[in-house]
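Below: the structure, in structure tokens.
Removed: one protein chain of the complex. Kept in place: all other protein chains.
The letters A, B and C name the chains in turn, as written, and every chain counts its residues from 1.
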Amino acid sequence: MHILSLLIFTPLLFGVLLLLLPSFLRNSFKYVALAATLVQVVLSGWMYFQFKTGASFTGINHADQYQFVEKASWISLNLGSLGKMQIDYFVGIDGLSIGLLFMSSVVMAVAALASWEIKTNLKGFFALFLLLDMAVIGVFCALDFFLFYIFYELMLLPLYFLIGIWGGVRREYAAIKFFLYTLFGSVFMLLVMIGLYFSVTDPVTKNHTFNIIHMMNPANFAQGSVFSLSAHQMLFGLPARSLAFVVLFIAFAIKVPVVPLHTWLPDAHVEAPTAVSIILAGVLLKIGGYGILRICFSIFPEVATAGAFWLGLLGVISILYGAMNALAQTDLKRLIAYSSVSHMGFVLLGISSQTTEGISGALMQMLSHGFLSAMLFFLVGVIYSRVHDRYIYNFRGLASLMPQFTVFIMIAFFASLGLPGFSAFIAEAFSLIGAFTSASVNGLLPSWMAVCGSVGILLSAAYFLWTLQRMFFGETRLSGGESWKTALTDINFREKSALIPLSLFALILGLLPSLVFSKINDSVLALVHLFR
Amino acid sequence: MEQINTLQNYSTEIQLALTAVLLPFAAFIINFLVLKTVLKGVGILSVFCILLSLICSGILFAKTWNHEPLHRQILWFQIGTVKIYAGLLLNNLSVLMLPVISGVALAVHIYSIAYLHGDQLYNRYFRYLSFFCFAMMALVVVDNLLLMYAFWELVGFASYLLIGFWFTREKAVQANKKAFIMNRIGDLGFLIGIMILYAHFHTFNLITLFTNPNNFSGNGLTGTWLTVAGLCFFLGAIAKSAQFPLHTWLPDAMEGPTSVSALIHAATMVAAGVFLLARVYPVFNGDVKMVITITGTFTAFMAATIALTQNDLKKILAFSTISQLGFMVAAMGIGAYSSALFHLATHAFFKCLLFLSAGVIIHEMQHLKEKLHLEIDPQNILYMGGLRKILPVTFITCIIASLALIGLPLTSGYLSKDGILIQAFEWAEGRSFFYKLIPIFILITSWLTAFYISRLLFKVFWGESRLQEMIPTFQFPASKENKLFTWPMLFLSVFCLFPVFSFNPLLYEQSWLFRGFLGADYLERENIYHTVIPAAVNLFTIPVIYIAYLRYVKQGISWFPETGFLFKLSYNQWYIDRFYQNYLVKIVQWISKMLYQFDRKVVDGFITFLTKITRFFAVCIDWADRNLVDGLINFIAFRVRDIGSFARGFQTGKVQQYLLTMLIVVLSIYIFKILI
Amino acid sequence: MLIAASLFCTGLYMVLTKSNAIQVLIGIEFMINAAIINLVAFGKYDKHNNGGQVFALFAIVLAAAASAVALAIILNVYRRFKTIDPAKINELKN
Partner (left out) sequence: MNELPISLTEQLNNILQSITYFAPETALAILFLLLIITGLLFRNDADWICSSLCLLGLIFVFQRDVQQLYFIASGPKFLFGSMLLLHHVSVLFKLIFAVLTFLIVVYIPLDRQLKVHQKGLSDLYAIIIAVVFGLHLMAMSVNLLMIYLAVETVSIGSYLLVSYHSENRSVAEAGLKYVLFGFAASAIMLYGLSLLYTFTGTLDIFNTHFVDQLIRINPVPVFLAMLLVIAGIGFKLSFVPMHFWVPDVYEGASTPVVAFLSTLTKIAGFALLANFLTPFIFFNKWTAFDFRLFFSIIAIITMIVGNFAAVLQNNIKRMLAYSAIGHTGFALMALVTFSQQGVSALLFYLSVYALANIGALMLCSFYAGKNSMLMVQDLRGLGKTEPFASVCFVILLISLTGLPISAGFNGKVLVFSSVIEVYRQSHNILLLVLLVTGAVTTVVSLFYYFKIPLYLFLKPAEISTQKPTGNRQFPLLIIIGLLTAIVFLLGIFPSVLANFMQ
């Protein structure tokens, strides 16, 4: 069963199909894309339920404990005296990735639904969309650093074009900014990756390897190599391992995004078309968090422990800073973009606590934010597609005009601000609890961090409620006058069919968090064990 | 639903509790699914569910009161190695709250059918109301802090929805936002409190946390963290129970329908703060209790003074509520645990009744306003007067409820309030003067209470209608109180009388409710306060009421100049809300604006700056490539020419320049190499 | 060898300063000649292969070929620009 490969390459297959379709069938392109994503949802859903749990399926640093593993030799170069350069097509999933995998496929399906609004150059759009889809899923599955990097980079270009061609007014600026930001990180990631490659040997074949799992075992590092744990090598006067960690962290922190590396995000979100915003917020940001866990923390656990204070600090700053900025916004999409910065700060805070509660909470937060931010951006897109305006002050009293839409807005807003019953509550609560207990469990984070972080919950209530009050309640008054009134129709079937699953997922995860926690527990425990 | 199945093999008590809690939820769900159709049946369904719920809680109450606490739980989820359970804890506290809530809720439900009649959001209203009842009842029965926090927030959410029920009114949506955010501040405290306890004990379970007496002494959680935890939980209570300084949301919350105010902002939700204090009582150490006492007393006093001068009918009641909650909180602080809960229960009924009455009055005034096309605020008591003629039932129930609020004998309020007063004096005995201030202020407050509620009654029901001054030909229409209004009110007024709680109308110690919360170490009446205080209170209350009568009915004496500082202070609600609006909110907004500018200019600017630098660097290189290197060469070449004094005009061609550059570089490398 | 060196320098100087492409060419030829002198002069120490002399021959031939091509190009340039001053032919620049 090559189900994982099937999952990864399904979009590619459909993409090829799409490219072959003649242009007079252009109305069917979106259905092709939707079909691809739905197939993915089914596949990943099936995998989710097949996913086995227990002490023998922890994953993390045990290759044999991953599931749905596929391994095939991909690039094999004989380097003479240096042995062989062995790059594998090595994919598999464990507790860290399974949830994200499923979430991503759902978000992708929603994004496909959101791309109905695209009117020009459909073939190009959907081809790039499916390419992006493939890359995203690939990142979550790859266990070979090289493969990971390939998929990681492969996400960049489609996004660049998706933002740059189909984006808003300042799309070029946003696209280039996004591109350079992320590329900056990934180029240095490449150097570290190669450095790791030369430091790590396969215990069986004695060749150098890109295998991430081998990289997690300090015994596999060659004697005296750059990143060897025992060698204490220095680069530019800094400990090599710390430097590598920082470089990798910066690469992923740009994705997350962590303040002060976040400024690409508001611009990219604001300019991107709705579908791309959904993917950006729902999936792309999670890749940052996932990368930090899978790569930074797993390979350099001792650096992660040593630097936990600073990571936590960055997390807290992101939470507060993002929320404060969101409070100052007048553009709805920008507001939500900043709220993403704030919410992803919880992920970083939870992760850096290195407690089971914190990491579980952070993972939960990633899933939850995936669903919710997709929903939020979809909702913004609904308004934007109707009147092409997002300025908060231009709207008032939408609740009377669009009652059902308002219901979904309220669900999304309240779920995002951590109303119990929705996933974000459990996620944020446990991220904070993890950060707080860290002081007594491993002494990494001082307890004031969790306290400050919880202020973020308060601020998120402030900006979401302000928006609700300002835009949706009160007498209906629109800057666009009567023409807007007729344009602002309530949501239709397509929009509902995207929004209802998202709200249901947020709700179900909030009521039965065991659905997630039972799958990730073993992996999280193993990860925490790695830090000791 | 899953819970029901797995719990079937548990005792009937648990099943009853679950049924009681989940029935309103079922009503909510069913209502939610019939989203589009406006049906009368929606209200009936909710009423029916809450009635069943009341019956269940009643049976449960009878079965469980003064029995061993019942506790059942199922595994909710596991995080790492820590198992988190969801469960029910049925002790005296929770089984008392259940019927109180469902009882009051039933009354309000029935009342609402008439009150909201004709509103186009009628079924949405019942949806929210059912949801609130579910959340509130769940809050009181759950067995762990996490779930408690969850329902705590959901209650706040329901309150948010209901305050902003008429969402087209700007003031209403301002008010619900304010309410939610202020409650969020409290939630934050609650959450941090939970975190502190979890960090220490790795459990959320109330029983594990609070039944072991060693948890908060010796090797348990002590010292600063214990104080902080206590303060945090208290912060939660402050916000929910509208204590100073987070009380300002409650008066604003009166923008919601009056029936909602009756249920949520008088009887149940605001009492949740006190309930929380009761649930986590062992956490509070001496210092925190002192803080609680002072806060409660101050709030009670302050709110009472504000209530003296307000003209909005509902605002007066709101401040009265704040004041009464202050009583309860103060009682918790001085250790009068059972009295506080007793007062909570009695207050729920009489304050709800007062609000419902107010609702009828406002309804009537609104009716008049529309009929006569007047530009008046239907809630302003200055326009009322003489209403006893057309609203006789309301008049009677209102009197009963007011007497209970004042705490005159034969009412339930007398029993519970005297308990607090007496215990306050007992507590202060043997301590310094400073401590004595507490009971004294409580005493003064109770007199103030008598005054403001009398003022309200006299203004509203006595005298002639003020409308006659505006329209001389004004005649009251015939009395037509809706049965759906009067029956619930009469039902509630029964609970304002003493027999429900005690067979002895004068001694609160005899009350079954009071005894239900006593520890084993309770001492029987031991000193003089038990006789002196009630007498003193009541004896002085009568003149107060009389003064009010003179002042407002007879227009006789005027003791309060309406221009004095004290009046202004009171009328403007001690300027607290204005302070928040003008300073705190502004400051937060300013900070976020600044941060945003910082983000655009500095953080983003830095990146732009980097890009610019790169670009600048490129320009430099390019320039240097073209000019500097070439220029240098030119310079050297010119020197060469001068030295060789070539007469011929010298023009380096481009190609030659290239070559020259190349050569110079090569030579300089060479020279450099030789030199080192 | 000194002769060769001075010849080389002269050639180089011509290449760099003359405003006539033909003169530049001649300068280059000077440089090549310098090299040829070197080759021939020291060829005598290399009796075994006579590499120096052979090299010199090749160099002469190739230099001639190259100058022929160069002259043709210069001619072509003259047709277009009516000048053969390399300094004035600078339309291509950034």
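Rule of thumb we're sticking to: a residue touches a chain if its C-beta (ideal position, glycine included) is under 8 Å from a C-beta of that chain, and two chains touch if they have at least 3 such contacts.
Predicted model only: the values in this text are computed from it and were never measured.
> With touch as defined up top, name the shown chains that contact the chain not shown.
A, B, C
> Can you tell me which of A:11, A:59, A:99 or A:164 touches the chain that was removed from the display?
Hidden-chain contact among the options goes to A:164.
> Looking at B:437, B:471, B:542 or B:665, which residue reaches the missing chain?
Hidden-chain contact among the options goes to B:665.
> Which residue numbers on chain A touch the omitted chain?
74-82, 85, 121, 124, 149-150, 153-154, 156-157, 161, 164-165, 171-172, 175-176, 179-180, 183-184, 187-188, 190-191, 194-195, 197-198, 225-226, 235-236
> Could you please point out the chain C residues that touch the chain left off the display?
1, 4, 8, 11, 15, 21, 24-25, 28, 31-32, 34-36, 38-39, 41-42, 45-46, 49, 51-52, 54-55, 58-59, 62, 65-67, 69-70, 73-74, 76-77, 79-81, 86, 89-94
> In terms of residues, what is the contact footprint of the unshown chain on chain B?
For chain B, the residues touching the absent chain are 614-615, 617-619, 621-622, 625, 629, 654-656, 658-659, 661-662, 665-666, 669-670, 673-674.
Throughout what follows, only the chains that are shown with their structure count from here on.
> Which integer distance in Å separates the CA centroid of chain B from that of chain C?
96
> Can you list every residue of chain C that touches 2 or more other chains, as numbers and ranges?
none
> Could you list which residues of chain B touch at least two other chains?
In chain B, no residue touches two or more other chains.
> Give the list of chain A residues in touch with chain B in this complex.
Chain A reaches chain B through residues 177, 180-181, 259-260, 262-263, 321, 324-329, 355-357, 360, 397, 399-400, 414, 418-421, 425, 429-430, 432-433, 436-437, 439-441, 447, 450-451, 454-455, 457-458, 461-462, 465-466, 468-469, 472-476, 512-514, 517-518, 521, 524-525, 528.
> Please give the residue numbers of chain B that touch chain A in the complex, ascending.
Touch residues, chain B against chain A: 75-82, 146, 149-151, 153-154, 157, 164, 167-170, 172-174, 176-177, 180-181, 184-185, 187-188, 191-192, 194-196, 198-200, 202, 588-589, 591-593, 595-596, 599, 603-604, 606-607, 611.
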